[in-house]
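One structure below.
Only a single protein chain was left out; the remaining protein chains are all shown in position.
Here is subunit A:
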Amino acid sequence: MEFFSLQPGELQALLLTLKVAATALIVALPIAVLVAYLLARTRFAGHGIVNALVHLPLVLPPVVTGYVLLLTFGRKGAVGTFLENTLGFSFAFNWTGAALAAGVMAFPLMVRPIRISFETVDPKLEEAAKSLGAHRLTAFFTITLPLALPGVLGGAILGFAKAMGEFGATITFVSNIPGETRTLALALYTATQTPSGDLAAFRLTAIALVVAFAALIASELLVRRLRKRVGGGHA
């Protein structure tokens, strides 16, 4: 039986991974929705630059992104020093830094499907909402966002998955500290670097598989329910 129960180190890594990924998602998703909406519905000066910036973490080697985060948000980085001095808060070498790295890496994967789903919502519906007295923000929350919800959910799932598995930027930015920044991916990496770590690596792999599978099934059920609610001939 002992084989099937989680060992303390594994449990710690799993819970830390969920905490990091959930935090990254909760903070990054609203920003991703806003950026996706602006990219889909407005044309402003610097539209192309914002679009490129959003997608940058997707094309850069993760180590580069991690290093840029270290240079900016690390102890000696401009933003890092500022935060430390004003709020006494630091991303350096703790789990919030891991969440920041995960959020940044997951951001483009969230923006893309959300933007596409915003683009499929007919802007004329917003016109109709406004003619009925709804202000822009109300029209967004009552019409556009609900209709784009399947895409928002898809982006959230993709982003959460990416955040759970993030490796390169995390290890570069906040290192590999047990209980602080050693997520499942980093723990697995550590196990593979240990001479007798084969069994530990195998167990961690199994845990990752179970978590990923459960998440996929749950999201599929959720999307199906949403589609059904949007209803009839529309879906």
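Methods note: a residue touches a chain if its C-beta (ideal position, glycine included) is under 8 Å from a C-beta of that chain, and two chains touch if they have at least 3 such contacts; residues count from 1.
Everything that follows uses one rule, which is that contacts and distances are computed from a predicted model.
**Q** Would you mind picking the UniProt name of the chain not drawn here, from "Nitrite reductase large subunit", "Molybdenum ABC transporter ATP-binding protein", "Xanthine dehydrogenase family protein subunit M" or "Rod shape determining protein RodA"?
**A** Result for the unshown chain: "Molybdenum ABC transporter ATP-binding protein".
**Q** Of the residues listed, A:Leu18, A:Ala134, A:Leu153 or A:Val211, which one is in contact with the missing chain?
**A** Going through A:Leu18, A:Ala134, A:Leu153 or A:Val211 one by one, A:Ala134 is the residue touching the chain not shown.
**Q** Looking at the whole complex, which of A:Gln7, A:Thr72 or A:Thr142 touches the chain that is not displayed?
**A** A:Thr142
**Q** Can you list, in ascending order, the subunit A residues touching the missing chain?
**A** 122, 124-125, 127-135, 138-139, 142-143, 146-147, 229-235
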